[in-house]
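First comes the structure, then the notes that go with it.
Removed from the display is one protein chain of the complex; every other protein chain stays in position.
So that you can tell them apart, the chains are marked A, B, C, D and E in the order they are listed, and the count of residues begins at 1 in each.
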Amino acid sequence: MLDVVTIGETMLRFTPASDQTLEQAEYYRVDTGGAESNVAIALARLGWKTAWISRLPDSPLGRRLAGRTRAHGVDVSRIIWASSGRVGLWYFEPPVPPRPGQAYYDRAGSAFSLIDPDEVDWDFVRTARWLHLTGITPALSPQCRALVHHALEEVANAPITVSFDVNYRSRLWTPAEARAALEPILHRVAMIFCPLRDACILFDDAGDAESVARTWARRFGARVVVITAGEAGAVAFDGTAHFLTRRYPVQVVDPLGTGDAFAAGFIGGYLEGGTGTGLAWAAGMAALKQSYLGDAPWCTREDLLHLISAESTGIQR
Amino acid sequence: MLDVVTIGETMLRFTPASDQTLEQAEYYRVDTGGAESNVAIALARLGWKTAWISRLPDSPLGRRLAGRTRAHGVDVSRIIWASSGRVGLWYFEPPVPPRPGQAYYDRAGSAFSLIDPDEVDWDFVRTARWLHLTGITPALSPQCRALVHHALEEVANAPITVSFDVNYRSRLWTPAEARAALEPILHRVAMIFCPLRDACILFDDAGDAESVARTWARRFGARVVVITAGEAGAVAFDGTAHFLTRRYPVQVVDPLGTGDAFAAGFIGGYLEGGTGTGLAWAAGMAALKQSYLGDAPWCTREDLLHLISAESTGIQR
Amino acid sequence: MLDVVTIGETMLRFTPASDQTLEQAEYYRVDTGGAESNVAIALARLGWKTAWISRLPDSPLGRRLAGRTRAHGVDVSRIIWASSGRVGLWYFEPPVPPRPGQAYYDRAGSAFSLIDPDEVDWDFVRTARWLHLTGITPALSPQCRALVHHALEEVANAPITVSFDVNYRSRLWTPAEARAALEPILHRVAMIFCPLRDACILFDDAGDAESVARTWARRFGARVVVITAGEAGAVAFDGTAHFLTRRYPVQVVDPLGTGDAFAAGFIGGYLEGGTGTGLAWAAGMAALKQSYLGDAPWCTREDLLHLISAESTGIQR
Amino acid sequence: MLDVVTIGETMLRFTPASDQTLEQAEYYRVDTGGAESNVAIALARLGWKTAWISRLPDSPLGRRLAGRTRAHGVDVSRIIWASSGRVGLWYFEPPVPPRPGQAYYDRAGSAFSLIDPDEVDWDFVRTARWLHLTGITPALSPQCRALVHHALEEVANAPITVSFDVNYRSRLWTPAEARAALEPILHRVAMIFCPLRDACILFDDAGDAESVARTWARRFGARVVVITAGEAGAVAFDGTAHFLTRRYPVQVVDPLGTGDAFAAGFIGGYLEGGTGTGLAWAAGMAALKQSYLGDAPWCTREDLLHLISAESTGIQR
Amino acid sequence: MLDVVTIGETMLRFTPASDQTLEQAEYYRVDTGGAESNVAIALARLGWKTAWISRLPDSPLGRRLAGRTRAHGVDVSRIIWASSGRVGLWYFEPPVPPRPGQAYYDRAGSAFSLIDPDEVDWDFVRTARWLHLTGITPALSPQCRALVHHALEEVANAPITVSFDVNYRSRLWTPAEARAALEPILHRVAMIFCPLRDACILFDDAGDAESVARTWARRFGARVVVITAGEAGAVAFDGTAHFLTRRYPVQVVDPLGTGDAFAAGFIGGYLEGGTGTGLAWAAGMAALKQSYLGDAPWCTREDLLHLISAESTGIQR
Partner (left out) sequence: MLDVVTIGETMLRFTPASDQTLEQAEYYRVDTGGAESNVAIALARLGWKTAWISRLPDSPLGRRLAGRTRAHGVDVSRIIWASSGRVGLWYFEPPVPPRPGQAYYDRAGSAFSLIDPDEVDWDFVRTARWLHLTGITPALSPQCRALVHHALEEVANAPITVSFDVNYRSRLWTPAEARAALEPILHRVAMIFCPLRDACILFDDAGDAESVARTWARRFGARVVVITAGEAGAVAFDGTAHFLTRRYPVQVVDPLGTGDAFAAGFIGGYLEGGTGTGLAWAAGMAALKQSYLGDAPWCTREDLLHLISAESTGIQR
């Protein structure tokens, strides 16, 4: 009995030590992460039964990606093991002001980008009550775009909630391409996550978070729309508008995966207690995530609840 | 549907860099390992569905032990999470001749040693076709000794093969204590693993490996008895005596877990093709294991089969 | 001729890299520290002849604790080497907001907790002019509680000043237990250190630092009472109230041992120039300590005096 | 005034610590190397003026490859900086018997593979007296194959010696493809390097090293042919057969780049004193190389000459 | 055709990890840097052809200094390789408030300090259009002082701009010594860099940056005088006073080399677009430098121009 299943690509991430650059460092730390597996990991750590489906080359690098994900409790038994294709990878150089951060993607031709939707075990997918997808997948290849549509079709008549995180990546496609591809998808999902900025870039929706959330709920027919506005918080509209106001002081160890932790927190909180709890958990998970090295939030449900209920932090001896 | 389930304690292992000592090193590497989880990991990596049951404190250290084991594909869903008790640990200083290796155990009072047999999900155990136990468990505490007997009782009428690795540890109990505790167990298992040296220490069996294997098969009524004699190979007696003769050149990165890899290789090979295959796989896994840092053999079934069939090793470019 | 002797337990401290967690890190840094040895180290580095007495297992880990302490110049010749017992240890995960710091103690059954007061060389203790003890020791075991009383008895008629740092640890005992154990001790010492918060928790003393210091001086008959109030500074009452007002900008590398550095600074300054100097040195040492990795303040007397007299900091080339 | 110019691809090499695997290690060491730049580096370190021409993306990773090569004294001023294309890369897991080494290439679509021969500054190439090419380049892409032929054309009428290292890579093409592509090239170069094994695989030349060297000299019209036979030494035929007999005891730190160091040593020695000196230097450089981490031999001409003339090794104090 | 040549000493720099001290750390990071080579590196990275001339022992350490400098594109072909003399070195402990940074120089007797001006290839120097020197060189030894005067003489009649960075080091000489040595030099250079504080210490010039710049331009006859005033910015006077007002938010990874990056930025900007551009580039380079580990600014011209034109920083994905 599965709670949440996700489908998507996960890459190797090469990062120099935080005080060094890609050109300079003798060693790169090798992390793994992808929007969908990050969500599956976060929800598994919060106590849900989750699975992540992907396509990986049958190599030490593919096994590395699977093993690092499984370690957190995610079911990876439906990964498709391919005899060809590479693992996608990217190089990340953390920002040190005034030096900006750098991200160099090298993911073309990955085993996942060559996926055939018929390889996926859709019966397995239908044992879950929630399916989470993101806007990165349709940007990767025609096959991946077909995969998303195929997935929506497969679960259309099943009692499964589908959530979708827009996750626009300007290095992968143009706003026009993304809009054309994403619009039909957004019409078919129950829950949408989108940064206010991307809503503006992709759909010219120029209002504030609340108005965009209301507009999208109407336009796409989504049950819940969550629009995030960075420092300004977030709005979740489910017929009623809910506002995220709590802010946590954060010391950033690693900013990557924060949006995924937010989405996972929202899904988890929503399953636990509805939209309001969703926003509270989302804020807590996003804050906690930034304190961990790597894309994954290493916290537990207890850590999250402790944070949400706590006044302050310190060391207990 | 489960293939092999194991029950036992896994500890943190603290190891200084290979060229330093416990007194000297600024950092210790933190590994995890235990005879039973090592076997479950090895078999999972070879393609079997395995589970490991233990009792761990609900803490980052307990989660660490579970996560590191699950990463290899072992089902850890039946671990009993305790609100008290510590994680067992030990300090290991690798040998650098003429300086001997050092092992300092600090495992008293571990959460596992306080286990109550009724906490275990025996129905789950009975879904497996194989149960593997070792002689370390009954040495840990009265509760652990009861656990082993309870386990044998629980599976007595199920179609489950029980294997038992004697694994005598002189730091945990005397030969007399061990003999008294182990003898009734050995009478109830289908497969026994024991080093020739331990057979001599515990039971004064002074013959060679073959004669001990024959004697034990008769004395304890075991279907298969495997007696290992270090450099001299091993004998497996299943009515007929099978001899291990193949020797691999080995560069030792980490000697720990070699015996467990041997047992896992034997069980896997036995399931695959009987006693002869068992010995072949056991030898291969024991050799491969020593090339990996940590207790776990990071190889795949393909790596093992390649080794067994290969003439020599090198780099393929 | 010895200045200050301390008696107490010192533990191994396992710490992951500052950007990682206990569950995640492959390596733990191995530090050593204990309230009493920290004070002995700090005073030795400031130029006093100090000794630290403890009970350690005769093992590489015990030698490690002794050697790391001796390196700073502390006389460790009176350590009692035990053939049994373990070294106490703890795991510390530094706080990264909003993630709180974590401390997991694993010190039960340590060689020190099994100490017999008759093993201590009290003649050696009496060659010192100062004895420093803390409230951690009586919390460890009945034997340790007896040790403190024994110590007070042994030096009762010697020209030795006894200082006592309350150091309440909620993980070791309840406020009621601590109060019952500490009250008779506080009546017998010349100098008391206590955080305002602990004074409130243990004795329901709800006033400000000055009123608590005055109250305690009267109640316990102590020559000097130092009540610390964190950011709010500290008050030392020796008949007259002295206030700590100087604040140093601090970049925290490692917060552990700050209270011990404060106590050592006070004792050192008091020996040098009385209560006012004591407070000035205490503030300087507490600030410096936080800039060093590990429990020990690696500064010299010259570093301390330079800080106290300096206007600002920088690099001199 | 340039001595030797080389043209070819250089890749990032990701290597785990020598006791870990690609699946396991948290960090990969980032080295750089390619057959042609390795030769340019080795000859630069031996005192010749060398240049290396390649095509790299204008990114930190491209600059890394250039800078690491230039550090040894190689002129990299003619690198073609591309606005698209990636850096080629590969993953290397060192062998630990009985575990074989692993090499996973990920070089398709590199900036170099997209090179247009007209981008190269052939006037610059013609200022050198030696051009070194390898059989890897024509295997990379049609553009790269064209590049090799273009190069031979450009220098055809210049007083430039062209050497060519066959360097057959079975992961890049089949023997038949390689033979078809390489045969016309071999007819146009003055010096050929080839392992005996590759001569057999590609051309079915089944004799010993001497006979193959003689045959090739005749068949291709090369001035010098050097056939290496691993442990069995090497033969250089320049009308007369020269035999490599000297063997050095070697402790292998990193086997990669040994063949390139051999070729560089031969070219250097040949320039210095003819074929015999070439073989002596080749043997010395190949032995020295294996003692260095990374593809580059960090030795100097003095180190090489000292080795060649020395009886034994040790520490001089 | 060379743009800028510099002459000076470069040292090994030993630095413990940023959270440790020189007394404590088991490892020191080995960096290389010197005022003049830092300037040559920065300008090479910005796209100019630069060379650095020095005198180094013919040893791995000397080659290390040359190689690390050449890696950035600096021409090091005119380094004088000495058979005696050592490499200068220094130990640097980064500041951690309230603990001040520490710098311990150990440079006496370096190969550079023994330089004979006649060893320098002055014809090569005269192929450049700019010569940059600093006030550290004349402080090192009588030979070095002679070198500076010799250099000024050699280029006196060539179309070469000479810039001079006062760089007063109180550990090398007294203000009186420095003034006596520097004054005749300052009269002969076209561009002067000096911190306001040093102007005051050396010449008792007590005004603000603008007045000192005006005074110096008149007194020494320099074409451009740049007076830096730390947080207060800088003034460049070239007949007209130019003010540096832009301030960048900076996270300091390594403060060393900031002044050299400032000077290099000014020279580069001045060559590009005159005094105003010089100040803008100087500010940008000084800010960027502090984000890099080591003395060298690892940025490119593109990075600099992006910073100067950017509104803010972040990660682009």
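Throughout what follows, a contact is a pair of C-beta atoms (placed from the backbone, for glycine too) under 8 Å apart; a residue touches a chain by one contact, two chains touch by 3 or more.
Note that the coordinates shown come from a computational prediction; the quantities given were computed from them, not determined experimentally.
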| item | value |
| --- | --- |
| Among shown chains, those touching the left-out chain | B, C, D, E |
| Option touching the unshown chain, where C:His72, C:Arg86, C:Arg107 or C:His150 are the choices | C:His72 |
| Contact partner of the left-out chain, one of B:Gln20, B:Thr127, B:Ser211 or B:Thr300 | B:Gln20 |
| Which residue of E:Gly67, E:Pro94, E:Gly135 or E:Gly278 touches the chain not shown here | E:Gly67 |
| Where the missing chain touches subunit B, by residue | 19-21, 23-24, 95-103, 169-171, 255 |
| Residues in subunit C touching the chain absent from view | 63, 67-68, 70-73, 300 |
| Residue ranges of subunit D at the interface with the undisplayed chain | 18, 248-251, 253-254, 284, 287-288, 291-294, 298-299, 303, 306-307, 310, 313-317 |
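Please note the rule applied: only the chains that are shown with their structure count from here on.
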| item | value |
| --- | --- |
| Given subunit B and subunit C, the chains that contact each of them | A |
| Maximum centroid distance from subunit E, chain identifier (CA atoms) | B |
| Subunit D and subunit E: spacing of chain centres that average the CA atoms, whole Å | 39 |
| Separation of subunit C from subunit D, taking each centre as the mean of its C-alpha atoms, in whole Å | 63 |
| Sequence positions of subunit D contacting 2 or more other chains | 21, 23-24, 26, 63, 67, 102 |
| Touch-based graph of the chains, sorted into line, ring, star, complete or other | other |
